[in-house]
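What you see is the complex with one protein chain gone and the rest in place.
Residue numbering begins at 1 within each chain, and the chains themselves are lettered A and B in the order written.
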Amino acid sequence: MPNEILAPELKAKADKIVANYEERRAALLPVLHLIQDSYGFISEKAELEVAEYIGIPPVDIKEVITFYTLYHSKPCAKYEFNVCRTLSCSLAGQEKIIEFLENKLGIRVGEKSADGKFGLNEVECLGACEMAPMMQFEKEYVGNLTERKIDEILSKAA
Amino acid sequence: MEKLISQFFDIPDAHLLPVYLEHGGYEAAKFMFQNLKPQDVELEVKKSSLRGLGGAGFGSGMKWSFVPRNTGKPIYLTVNADEGEPGTFKDRFVITHAPHLLLEGILICAYAVGIHKVYIYIRGEYEIQFERLNQAIQEAIEKNYLGKNILASGFDLEVIVHKGAGAYICGEETALLESLEGKKGFPRLKPPFPAAVGLFGCPTVIHNVETLSYLPFILKRSGEWFAKLGSPNNGGLRLFSVSGHVANPGIYERPLGIPLKQLIEDAGGVRSGRRLKAVVPGGLSASVLTASEIDVKMDFDSLRAIGSMGGSAGVIIMDDTACMVKALYVTMRFFGHESCGQCSPCREGTGWVSRILKRMVDGHGRPSDIDNLLDIGSFMGGTTICALADGAQMPLLSYLKKFRSEFEYHIKEKKCDLEIQMTEVR
Partner (left out) sequence: MPTLKIDNQDITVEKGTTVIQAAEKLGFVIPRYCYHPGLSIAGNCRMCLVEVEKMPKLQISCHIQCADGMVVNTETERVKKTRQHVLEFLLVNHPLDCPVCDQSGECWLQDYYMEHGLYESRLDEPKVKKQKAVPIGPTVMLDSERCILCSRCVRFCDEITKTNEFGIFNRGDHSEIGLYPGKELNNKYSGNVVDICPVGALTDIDFRFKCRVWYLRKVDSVCNGCSRGCNITLEVNTERPQHGHGERVMRIKPRYQPEINQWWICDEGRYGYKPIDHGRILEPARRSSGPPEIISWEDAITETVSGFQRFSKRSKEIAILLSPQLSNESLYLAKKLFSEKLGLDQIYLLSPSLEGSQDDFLIQADKNPNRKGAEILGFSEKESRIQELMDLVSSGKLKGLYLFGQDLVSIFTHRNMSEALRKLEFLVFQGTNSNLTSKMCHLILPSASYAETEGTFTNFEGKVQKFSQALLPIGDSRADVEIICQLARKLDFDWPYFNTEDVASEMQKKVPAFQNILASAPAFQEPFEEKVSK
């Protein structure tokens, strides 16, 4: 089956990853990250191609994708707000942050805006409790969140 | 006050090799290659009483002595940079500001045990840190601190950074190995233990980031010196992650054995006008302490003696604006979300307990709930494949026992007796 997802350039990167491990299967998580970074999500076609590439049944890929929270089977929003909800952030008022964002974005936690621009998620501890309440936005950790800070971010998000 | 690892948090650009070298970087490694045999390194580490700082507190030198050296199979080191224990953020600081310190520690461990390939398993959300590590590795290879024939010693070492994908359970050492091998993070049945059968079936040493980062200091000064910095059998300093209702949340590098009271003061104390109510001393999995228990010494053995644990030194301070019912709910919701689902007491127990607590938070608690929770909780621990359920059990039982009257009030009055607003929990 000709590779659509693992096009030559991407496949070359994947091959380099595979070379780092004694067993081929160990390259699975990094290869999935590679695909997700390139395409924004892991489609069914990608699942099947990766299954063949690594040499494992597709059901194993599905198990892995559904187990880990960072792999997405559907495209994400352009801007995802991942707001921490564990203890230190909860003590620092993360619920108010959520309320504020829900009102501002017009969506509830777990939803994406209709135009696909914004997504709002609650996540567990991100390892940044010193800046609670905080969230991960576009790979960056943004902490000591206030309504003003969030407004600033929103205005920059084109 | 000694600043060992934390000195690098204040130095600008400490993550860059030239800056690291300026501040004594890789000198311990150089010394080691020139003067020490692997057994010497192991002995020094044993003398240091360095304990596993990821949470388990296992003696590091002892861990190395469990690794069989003559199986004919390669020995691996996997570095646990999964840092998922809520309240803990120290490894993030180390990797962000001192990745070379970690690499030097890795080098020392690898030399001592006879390891030539290392995987750093870093949590997937630490994107910036992932890049910093790879940068540092590149720099180190270029200047011969990693790769082949390091510093003309004849010793080879390869370090690969492997990103996780969002699962707290992958911080458990055997789940980490499963995840590294490309599977779900399902902890393995033990025995066998990773020292004997670990990554790809080979003997494997697994260490936390911070534990490895102290190795250069131990070799530079001595194991004995390091041990004396701390408490008997709990050697050295550690990075306390302090957060919650304190004036100055952040990392505090202090001796093992510092009284909790002192640590809280060092972090600026509770916010002005408020009273201390509770402290989580060792990450979310640790039993909660009341305000009357803060004289305890913050080392593994002392905390264990009072029924809690040193864990990852994630210290979460709660003042009198904190609702204990809500805090416990948030805690159990975390464990329910992160349970891998393999075994029944954890999978079903954490979910069930979370649902009961949510009901309570929402004002629909029943009088029988408290005793039910205590009974359910007592069978979640000690019956599972890994310690996640034990980590869920300890807060569950401790909150209920130590703050029982607050839970009873909540059930009876259907709300908190605190000044803070009760918002509907999602």
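Basically, a contact is a pair of C-beta atoms (placed from the backbone, for glycine too) under 8 Å apart; a residue touches a chain by one contact, two chains touch by 3 or more.
On a predicted model such as this, the values are computed, not experimentally measured, just so you know.
Student: What are the shown chains in contact with the chain that isn't displayed?
Tutor: Result for the missing chain's touching partners among shown chains: A, B.
Student: Considering the complete complex, identify which of B:P38, B:G307 or B:G341 is in touch with the unshown chain.
Tutor: Checking each option in B:P38, B:G307 or B:G341, the one touching the absent chain turns out to be B:G341.
Student: Based on the whole complex, identify which of B:Q34, B:S368 or B:S405 touches the chain you can't see.
Tutor: B:S368
Student: Taking the full complex into account, what residues of subunit B touch the chain not shown?
Tutor: So the residues of subunit B touching the unseen chain are 167, 169, 184, 189, 336-345, 347-352, 355-356, 359, 368, 372, 376, 379, 382-385.
Student: Residues on subunit A that touch the omitted chain in the whole complex?
Tutor: 44, 57-60, 62-63, 66-67
Here is the rule we go by: only the chains that are shown with their structure count from here on.
Student: Which positions of subunit A touch subunit B when the two form their complex?
Tutor: My answer: residues 20-23, 25-30, 32-33, 54, 56, 60, 63-64, 67-71, 85-88, 90-92, 95-96, 98-99, 109, 122, 124-132, 136, 139-141.
Student: Which subunit B residues qualify as touching subunit A in the complex?
Tutor: Contacts found on subunit B: 83-89, 91-92, 123-128, 160, 162-168, 179-185, 200, 241-245, 249-251, 280, 284, 314, 316, 318, 322, 326-327, 330-331, 333-334, 337-338, 340, 423, 425-426.
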